[in-house]
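Let me begin by handing over the structure; questions about it come next.
The other protein chains are all here in position, but one chain of the complex has been omitted.
Presenting subunit A:
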Amino acid sequence: MEVDRKDGRTANQLRPLTCSRNVLNRAHGSVSWSQGETKVLAAVYGPNAGTKKNENPEKACFEVIWKPKTGHVGKAEKEYEMILKRTVQSICVLNVHPNTTTSIIIQVVNDDGALLPCALNALCVALVDAGIPLKHLAVAICCCLADSGDILLDPSKLEEQIMKAYVYLIFPNSTLSVLPEESLKVIGEPMEHGLIASSTHGVMSVDDYIGCLERGRAATAKLSDFLRRRLQSQFQIDPSKLG
């Protein structure tokens, strides 16, 4: 079904992605990530010594600080912080640096829809830039459901507000492995088909949600490729510059 989107994209098309690493020189890892007009700056400081009060000292601790573009830090920011913190805890290798705290700061530069997915994608690149050990990356996408039942990917703010419902989905990065595919499967499905996190707004039927999950998975393959290319290209240094 043809859907008219204001910016002329098709239903499955993502907005143009840009990513610049190492933009802040004091932070251990930093990235400026944008998806269309939504722009987020992520910085990672750590690991620093000591854990916070109620955290397990045998594992690395993460704290996420979300700074909105304007206004005070409120409940929405705390919710985003909690989702990001729990996602980070599931993708990082926690026992390499026990009894340490790594701080992740997300600064929203512009919010034009799909803010949480944008922040998560930025956060992953920032973690890689800082050298924090990870099991795998995570990629995030926003799917919205129109009244007609169409599923659109990566909506802008205007689209999010007029749609019946939207879902933020976080999946693990697709794996590129030398091991045979069968051995990597969990419950008979490849690992990247699993869902790390999900947050929905608006009412939809369960079948629509499963449809969003499938579309989201298909789209994360594109995001995973983009990430892989951006993260690899930094390391092709000119051999003549090496001492």
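Rule of thumb we're sticking to: a contact is a pair of C-beta atoms (placed from the backbone, for glycine too) under 8 Å apart; a residue touches a chain by one contact, two chains touch by 3 or more; residues count from 1.
Heads up, the rule we're going with is that contacts and distances are computed from a predicted model.
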Absent chain [UniProt protein name; select from "Ribosomal RNA-processing protein 43", "IBH1-like N-terminal domain-containing protein", "Armadillo repeat-containing protein 8" or "AP-1 complex subunit sigma-2"]: "Ribosomal RNA-processing protein 43"
Chain not shown: contacting residue from A:Gln13, A:Asn48, A:Gln107 or A:Thr200: A:Thr200
Sites on subunit A contacted by the missing partner chain, in the whole complex: 54, 74-76, 78-79, 81-90, 165, 167, 170, 172, 186-187, 189, 191, 193-206, 208-210, 213
